[in-house]
Every structure is written in C-alpha cells, then in structure tokens.
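Reviewing the structure listed below.
Omission of a single protein chain aside, the complex is shown with its protein chains in their original locations.
Moving on to chain A:
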Amino acid sequence: MTTPVLQATGLVKRYGKVTALAGADLELLPGEILAVIGDNGAGKSSLIKALSGAVVPDEGEIRLDGEPVSFSTPIDARKAGIETVHQSLAVSPSLDIASNLFLGRERRRKGVLGSVFRMLDRQGMREEARRQLDALGIMTIQNPGQAVETLSGGQRQAVAVARAAAFGSRVVIMDEPTAALGVRESRAVLDLILQVRDRGLPVILISHNMPHVFEVADRIHIQRLGRRKAVVDPKSVSMSDAVAIMTGAMEPPEAA
C-alpha cells in the first residue's frame, strides 16, 4: 500500500461546548485530487484549518509522508510544503501580481545590493511569476506588474492558485475555489486544479459544488458530524447518493 502524502488520524477540536472535530481521519494519496464535502457544521473548515496550521487540534496526529508533524501556525505548514488557497484568497489588492506571488518570501538581489541595501530582485520575481502563470496556462493575465485589484475574480483566483502551485512542494489545499466565480471562470479554475494535479502535486479540494467535485475529484471524502463518514469513488457513486450520505439519509456502501 502506498504511504499517504498527508494523513490525519483521530483529530479532535473543541470550541467550548461545541465539538467541531470528533476524531476525524483523512488520507491524501500521492498525485490525487481528494474532494472534501460535508454539510454546514460537519467540520470541513476545522479539518482543513488543522491541516494548514490555522488551528491546533486538541487531539490526534498528522503525518506528512509518514512522518508525524505538528503545525502551530500557517507558516509552519507552508515551510513543510503545504500551501493553502484560502476562500478569502489572501491576496493584497494594491500590490502587483509578482509581489503577491512572492508575498512573505520575497527574493533579494545578489551581492551587496541585496545583502546590505536589502534590494528586492523585482525583475527576477516578475520573470518567475510570468513562468509560473505560463506553466499553468494562465494566458489571460498579460502583465505580472499589474495590480491585483484590476483583475477579475477568476484571474485573482488564478493568481492565488499559481502561488500555491509555485511554492507548494507536497500538498495544495483549496478552500471553495469556485464559490465566488461565474461559469466560465469556474471552468478555468477547475482546469487549473487538474493542471496542478498533473504536475504531480496532490490536491485537497473543499467545495459545496457537487458537479465540480464529481468532475475533478479522484476520491471524495464525506465529512459528517465531525468525522469521516465515508470515502467514495465518484465513478461508482452517484451525486445524489453522495449527498444522501453527507446528510445522513443513507448509510455509505461497505466497500469504498
């Protein structure tokens, strides 16, 4: 059996009297898109936040490539190679695309200009940004020096995805990447997700949009009442059955 890239076992997270995670498990295999679906309050967000370092679980274990890890901040998770595309996008609108791509990990110039004067390698970062956008086939963005606020919603999403793909070395987590987008823009972002997977990076996709989930996911993790209820194959389970399992109207099939 292949070692999961990312494995969570028995995660528990309580907020006062509310139990958001009641012993949740998750397994992400190499090179796959794992969709996470679940009703409101099923613990999707808490699960993702635990994996991306935004919250620290009360109990349970997270393993990355089989090694136990513990993240106390999002920076820890990032350093370990887990990049998250947040629903709020986490881009800085007034900065340009290249600056956003490198936000928080800017590159300095070589030599004295960089070490003494702390000068940024703006040219180099722009060229790298261009390469990353090209690699993902994001052709609609002409100029990496453009301010992000002049971009459409889909283009902003593309910038956020490109950032995750550029720096994520182990796992990319995407939280509702198509929630705020129109049909055509959603299409482009779904293609991006497939591109990231095809480059060998496993993706965890959180979404409410069942057609999108069924279109791109290799496996679907169904979260219910703070636990993993089932993992299903989108090719053998229908959309309505998945929703039925998610809402508790149906028990999951035995062999998933």
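By our rule, a residue touches a chain if its C-beta (ideal position, glycine included) is under 8 Å from a C-beta of that chain, and two chains touch if they have at least 3 such contacts; residues count from 1.
Note that in this section contacts and distances are computed from a predicted model.
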Options "ABC transporter permease", "TIGR02186 family protein", "Circularly permuted type 2 ATP-grasp protein" or "Carbon-monoxide dehydrogenase small subunit": UniProt name of the undisplayed chain: "ABC transporter permease"
Given A:Pro74, A:Pro177 or A:Pro252, the one touching the chain that is not displayed: A:Pro74
Hidden partner chain, touching residue among A:Met119, A:Ala180 or A:Met210: A:Met119
Among A:Leu29, A:Val69, A:Leu95 or A:Ala244, residue touching the chain not depicted: A:Leu95
Touching residue (missing chain; options A:Glu149, A:Asp233 or A:Glu251): A:Glu149
Interface residues of chain A (partner: the chain not displayed): 74-75, 78, 84, 86, 88-95, 99, 103-106, 108, 117-120, 122, 147, 149-152, 155
